[in-house]
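Complex shown without one protein chain; remaining protein chains in place.
Take a look at subunit A:
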Amino acid sequence: MNSKSQSWYKRLFAVRGMGQVVTVGFGLIVMCIVFGIINPTFFSGKNVANLLRQIAPILLIGIGQSYVLITGNIDLSIGSVVGMSCMISATMMTKGMNPWVAVLLTLMCCLIVGVVNGLLVAKCKLPPFIATLGTMTIARGVAQIVNNNYNTDAIGDRAKVFRDFFYYGKTAGVYNTVIISIVLWLVFNFLLSKTRTGRHIYAIGSNIEASKLSGVNIVATTTKAYLVSSFCSCVVGLVICATSGMGTMDAGNAYEMYAVAASVIGGVSTLGGQGILIGTVIGASIWGVLQNGLQFAGAPVAIRNIVIGAIVVISVLIDVIVRSGKLGKKSKIEP
């Protein structure tokens, strides 16, 4: 009995990055309780529904960024791809295009960014920071140019089905945005943890040289990770478009950094090789709960920013301290 429970415990923590996930998961629970005490309406059905809908887009871009971070790279183009997706889809819909055709075309445009990112980083060996800084700026430019440097008009009644699908509608009592993000999370979590590509994403983030010598296709794997990131960003752009019913050029501004924050709070290492998507869920949730909870508690935006910034630093700091303790043990010489 004892050995069985021990192995259960061991297996849980043997999963990559589970340590930090458990820590911040605990933090999340504490946070919810505190906000619930400060303002009991925090747990009201309406607020919870809203909260989940707030978390969903952060989770989606977090998934994308996590994929890229685990390969040991970074994607700065996320926010701009969100903007691009929002503007391209909205422009096409205002021109009277069928919403679903518009969605498909938007998706193709966004995925091009992912391919370019992957090739620049893995094939041309540009530093990911520089490569995606470039595509970030270009994608933002594209977002501005599609409607001649104006935000679009309202996408109109014909697009009601689009707006309901991505934001306003509910399925089984849950907002569609939440459903979409859960479904995508399940798919991407499966791909990352159960498939060969997922394994290779961890491997190249952990030791690119060893992976190359083991026959892992670095270019293909890196590009796939960037594709996931662009795909998720695209979906978030569509959600934003559905929310406001128009295309805004600065949609998604700074989202790439929110995505880094959600990933990193959830235990994804910016050095690569480490992290699990359940962590990203918790990271995104902490982000959303803080925004929502502090707003409920009447804290001004400035205070919210300060608190969230501190949380990012503290959550990673705890992990560094815990891990350096472990490292100290490991470096002991074997008898």
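To be clear about the criterion, a contact is a pair of C-beta atoms (placed from the backbone, for glycine too) under 8 Å apart; a residue touches a chain by one contact, two chains touch by 3 or more; residues count from 1.
To be clear about the criterion, contacts and distances are computed from a predicted model.
Participant: Name the omitted chain as UniProt records it, choosing among "Substrate import-associated zinc metallohydrolase lipoprotein", "Predicted Zn-dependent peptidase", "Anti-sigma factor" or "D-ribose transporter ATP-binding protein".
Facilitator: "D-ribose transporter ATP-binding protein"
Participant: From the listed residues A:35, A:162 or A:202, report the one that touches the chain absent from this view.
Facilitator: Final answer for the missing-chain contact: A:202.
Participant: Which residue, A:152, A:211 or A:263, contacts the hidden chain when the whole complex is considered?
Facilitator: A:211
Participant: If the hidden chain were put back, which residues of subunit A would touch it?
Facilitator: Residue positions of subunit A that touch the missing chain: 11, 14, 16, 194-196, 198-200, 202-203, 205-207, 209-216, 273-274, 330, 333-334.
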